[in-house]
Structure formats: C-alpha cells, structure tokens
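Heads up: the structure comes next, in structure tokens.
Of the protein chains in this complex, one is absent; all others appear in place.
Naming follows writing order (A, B and C), and every chain is counted from residue 1.
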Amino acid sequence: MDENWPSATCETAGCLMGTHKPLVLVAGAGAGLGQSLLARFEQSGFTPVGLGRSRPVKPVGDFQTLDLTDEAAVPAVISELIAKYGPPKVVVHNTAELVIAPFAQTSLADYRRTWASMVQSAVLVAEATVQPMVDAGGGTFIVSGATASLRGGAKFSAFASAKFALRGLTQSLAREFQPAGVHVCHAILDGIIDTARSRDLHSLDPAKMMKPEDIAEAYWQLAHQPKSTWTHELDLRPASEGF
Amino acid sequence: MDENWPSATCETAGCLMGTHKPLVLVAGAGAGLGQSLLARFEQSGFTPVGLGRSRPVKPVGDFQTLDLTDEAAVPAVISELIAKYGPPKVVVHNTAELVIAPFAQTSLADYRRTWASMVQSAVLVAEATVQPMVDAGGGTFIVSGATASLRGGAKFSAFASAKFALRGLTQSLAREFQPAGVHVCHAILDGIIDTARSRDLHSLDPAKMMKPEDIAEAYWQLAHQPKSTWTHELDLRPASEGF
Amino acid sequence: MDENWPSATCETAGCLMGTHKPLVLVAGAGAGLGQSLLARFEQSGFTPVGLGRSRPVKPVGDFQTLDLTDEAAVPAVISELIAKYGPPKVVVHNTAELVIAPFAQTSLADYRRTWASMVQSAVLVAEATVQPMVDAGGGTFIVSGATASLRGGAKFSAFASAKFALRGLTQSLAREFQPAGVHVCHAILDGIIDTARSRDLHSLDPAKMMKPEDIAEAYWQLAHQPKSTWTHELDLRPASEGF
Partner (left out) sequence: MDENWPSATCETAGCLMGTHKPLVLVAGAGAGLGQSLLARFEQSGFTPVGLGRSRPVKPVGDFQTLDLTDEAAVPAVISELIAKYGPPKVVVHNTAELVIAPFAQTSLADYRRTWASMVQSAVLVAEATVQPMVDAGGGTFIVSGATASLRGGAKFSAFASAKFALRGLTQSLAREFQPAGVHVCHAILDGIIDTARSRDLHSLDPAKMMKPEDIAEAYWQLAHQPKSTWTHELDLRPASEGF
C-alpha cells in the first residue's frame, strides 16, 4: 500500500468487523486473466472477489456466480459484498464476448449480446462501485480494452462497436470521476492472452501470447499510480506483435 | 451523375417501371438536417425518401413514419421501398438521441435508448441496404458522427458510448464493403446544427451554428467522390468553433 | 465562386491593375498532383501559379522555379507574386521527400532533408501567405499529408517524423487562423498517386492508384466549403486500398 491509499474512516460493516484488507473486485473473473488478477492482488494483501457467469474450479478468493448483465443481480450482489468487505479499492471490468463474422452473418442479437456483455455490465458495475469508492476516499477502476477498441476491422462489427462504446464510456467516467479521486483506466490488450482456450483456438506459438500474470502486474501498477501521474490509457502487447 | 455511377442492368420493379432516378434514403429525416439532405439530393435528380419517427409537416419527397429501432419494421419498409424505387444509390444514417447527465443520473434505459437509436438503427438500415447496393454495382453509406464520436466527455457517458460504437461499426462496414463497391463514410459534425430546436436550446449565436444545407452539400460531395479518392472520415465544424 | 469569398477592397497592385481572378498558389507543383491542382483551379477561373524546384515542360499557368526550403527566396518570390496578382485565395502545400530505409541506413541528412522539404517549406509558405489572406478577408491553406502522417512504420523514421511534424504544424495553424478567416486543411492521401513516376516505381495496377485530378477535385471542394462547415482533416484513398 502506498501513501496514496486513503485511510478511510471506519464506518462500513467490513471495517467495523476489523476487515482491514482492501477489496479488489474483478468482474469477468471466470477466465484466465480474471483469476490471475485476483491472485496478483491477493498476493499483496487484498481481499480478492471475482464475479462471473462460470465459477472456476478453484477460484482465487471469494467468487460470486452471476450474470453481469443482470440489472437486478449486479447491484444486489455488489452491495452485499460492500456490506461485507467495505467499498472496493480496485475494480476491474474484464468481460468479453467475441464475435467474428461477416456483417451479413452478424445478427442483431450478436450486437445486443456483445454490447450487454461489455457495456451494460460495465455500467452496472460502475454504478455499484464508483460512488462508494468516491465516498471512501478514492480507488481505481480499470477496463480491459482490445485491438478492436481503436480499429473496427472487417468481420468485427459487433465486437468493435461494443469495444469502441466501452472506451467512450470509460473516458467519460475518467473525466467525471478523476477529479473526485477515482482513477479510471483503459488498458488496450493488443494480442492474444495465453489461456487454455486460446491455445485451443489459435495456432499461435504460446511464446507470442500475452501472459495473464504479466497483464495482472500491469494492472497492479496502474492501481497504485500516485495521484500526480495517473495513466488513463495504455497499450499492452507482446514484443513479437506487429502493430 | 458522374461516370462513377454504375448504369445498373434494369431488373428491379422501380427500374422496370421506368423510374430511373436514383434513390437516396435518409434514416432520421424528421429533423432539419435530414430534410436538407433530401432536398439537396432531390435538387440534383435523386428520388428522396425519408425515414423517421416524426413526419415533418411538409416532407421533401416520400416519407415513411417508423421507429428505426424496430427490427421488423425497418427491413419491411426498406424492402418495399427497394421494390418500388430500386436499390438506393445513397443511404444516410442520421439518427441521434442526446443524453447529457452525470453518470449517477444516467439510467441503463438511457444507455439502451441511445445505443438502439444510433447503433441498432444503423445495423438495421445497413442490413437492408448495403447488400442491395453491392448487388446493384455500388453506392454510398454515410453515417453522421459527432464531437462525442472521438471524445467521451463528462456527462456524455451514454451519448459518447453510443457514438463511439457507431464509429466502430462504420469502420467495420467500410473495411468489409468498400472492396465490394460501397463507399462508407463517417462524418464528424463538430458543432451545433442550426435548427429551430437548437435555437431554443442553445444561447449560441446562430451565425456560429452549422447550416443544415452546408452539411447536405458536404454529404452530396462525399456521395459523388470518384473511386480513386474515397474519404472514410472527415470533420465538419464552423470556422468559429474551437477544437 | 460562392458567397463565402470576400469581395476584398481593391488595394493590391494586382487588383488595381484589374486582375480580378483569384490566385491559387501550389507549392510543390512540379509533379503530377501539383499540375492537376493548378489545372482544376484554372478551369474555374483562378490564376494558377506553381512553385517548385523543377519546371514542368508545359506548366499550367505561371511557374516559379525555386527551392521551397530557401528562406530568402520563398518570401521574395511570393511577395512579388502577391504584388502582381494580389493575395492568394487558396494555397496548397504539396511538397514531399520520400525516404524509405532501415533506421541504420537513414542519416541525419535524410531527417534534415525530409523535414526541410516538408516542414520548413510549409512554414515559409505559410509565413508569406497566411497573414495576407487574413488581411484580404480569408482564404484556404491546404496541406497534403500521407499514410505516414498518422503511423510511423518501420523504415519510415525520416518520412513519418516529418509528416507527423507537418500535421502538428497544420493543426496549430488551423487553431490560430481559422477564427481569423483562413481555413486550414490537412488531407491524408492514403494511397499511391498515379503519376509517370509511380508507374515506374510501383508494380501496383494503376487502376488502384489515386488519380491526381480526383485529388484536385477534393481540394477544390475543401477550398470552397462554406464557413459553417469547414473540414480540418479528411482521408482520401482508393476504394481498393486496405486501411
């Protein structure tokens, strides 16, 4: 913990119960990166809580199974978590819903699903966490972007439009909430993340994939930037990746 | 008409009936800009057809009243129009749904409405028109962007995220369909359009507003760029506008 | 001429001599595009004057042979031209100096030459023309950019750094002089221009090259945008060009 972490007055249930460990919430924690993020923060003293549709076999820390697009469940679950652990210090939005298809094979349902999965879920998570972080004296809200956040490629109409939307939302959150003490970051993951699923799907040499634990380290660093040097946007890509 | 306009073989109903005038479809034609666009194209020999929720008192050309987010109505209406007039030469997507509010006062319904109004409607209109334009030998699909297409400002979380999404979608359409002959453009309107509504809402001197007929002229030019010099993105702003 | 062209008071020599045709100055007019620009403007009543190192065999209009990086010659020649023809209505900066080489084979002389050719020449031409245009009531200053204006590719270190610099300069000129009535544009030419030299250098099918007369038409349109809809930046590329 560096000096920039506020020593919040103890008013939450979690705090009153003596749970002094800061909370990290990762929305979209079923997959490789989500679990690596939780592990990285846990290793340095955070209470890790993952949210997602599919419970990992052995989740790091607490895991809440829920549909992150569910507008009733998300506020309910997060508000219970806040009651239990106090407001989060760090929130990561890390959901993804990849669709790659020609325009004619991309249905309205695909657009809705990618949008809900990435944008609606981010809105719901932000609604439930950002103001509590402001009230507690600050925190960090990190959003995972992708190559398609900056470039709408052919066959990526659904995915890119949702990732563009998420970037616009994240900028807006940064401009509204950074003056109130919540650091909002957009990390552009420009490469394939090395997970079991990626190795099945892609013929790419795993040595050229992004390691989840390396991304986790970068997010950890973002979450601990002092107030004089906040990064809003950065790219992360393997040395071998063309761009 | 310049030499770049294909002289399509006559197979559509509209063509067989001798309706040789090319069709311009403006989705979002209730407001000032939409009507000015139709007038500009009509003036040079196009058949103007407007689509929108609110029928103007004296619409330019044909006007179809419909909800552009309606996934049954949009394909049905456009397919009838194509049966009648032949496939469009020019399609303009020009819907907007402005929400300006702090994040805490922006509801999920606001995000959904702005997204549906701008992105879902663009998907539906593109689904109904782009392939017919490809089949007819080409055409132009123009999307109206805004300042918020490039910058997510505070209080613009819903509007900016939808405009970002629309920009990503438009890029994706350009990369898929330009090689097939459909020119896809994203015009960033960086200023306030001079309409009766703008004059009510804003205290800005109308001399500093964008004139709908000037925007219409720019769209006309985009729709007539020869194939060797297609613009995908341009900004349009008043000389007096800071940027 | 549209209504946006000021009817300047007659005070210059050119005006007093009855030369009422507006002046277009193209800096970098030896090559194909430069001459096509002059031809396009001449066709609609402008007095065309080209500037450049190499006099074309049959130049369109007046041609002044000079080194556009020469800080004595540029102001002297342009000031004579202004004395003769009045201040320009339209100025195009269209010089280029392409270097493609690995970093290790790019010398400091290459960086200096590309910079001087593109940036120093633009500064000199702007110094000699922009304020006279302001004083005469307005005008248009168009700068030719390239793919490398937005992306520094491998082997393009000299060319891209100069084209980036030119873009920064052009933005700065736009922000300072647009409020004073001079429209400043940056046109990103994203493709190979079809010239005799391109056909020698590239194996690309000329049908996939940008036609100089099409670019000229686009610049003509930029130079005649009404004050309510000025474009600062646009891209121009062949329909067949990937991006």
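The rule is simple: contacts are C-beta pairs under 8 Å (C-beta built on N, C-alpha and C of every residue); 3 or more make two chains touch, one makes a residue touch a chain.
Computed from a predicted model, the values in this text were never measured in an experiment.
One chain is not displayed; in the complete assembly it touches the shown chains A, C. The residue touching the chain not shown here, chosen from C:31, C:92, C:124 or C:188, is C:124. In the complete complex, the hidden chain is touched by one of C:21, C:84 or C:155, namely C:155.
Remark: the omitted chain is touched by one listed residue; of C:168, C:206 or C:242 this is C:168. Where subunit C meets the omitted chain, the residues involved are 71, 102-104, 108, 111-112, 115, 119-120, 123-124, 126-127, 130-131, 148, 151-157, 160-177. In the full complex, subunit A contacts the hidden chain through residues 174-175, 178-179, 181, 183, 191, 194, 209-211, 214-215, 217-218, 221, 225-240, 242-243.
Everything that follows uses one rule, which is that only the chains that are shown with their structure count from here on.
Residues touching across the subunit B and subunit C pair largely coincide in numbering: over half of the numbers involved belong to both copies. Between the CA-based centres of subunit A and subunit B the separation comes to 34 Å, rounded to the whole angstrom.
Distance between subunit A and subunit C, defined via averaged C-alpha coordinates, is recorded as 46 Å. Here the CA centre of subunit B is 31 Å from the CA centre of subunit C. In subunit A, no position touches at least two other chains.
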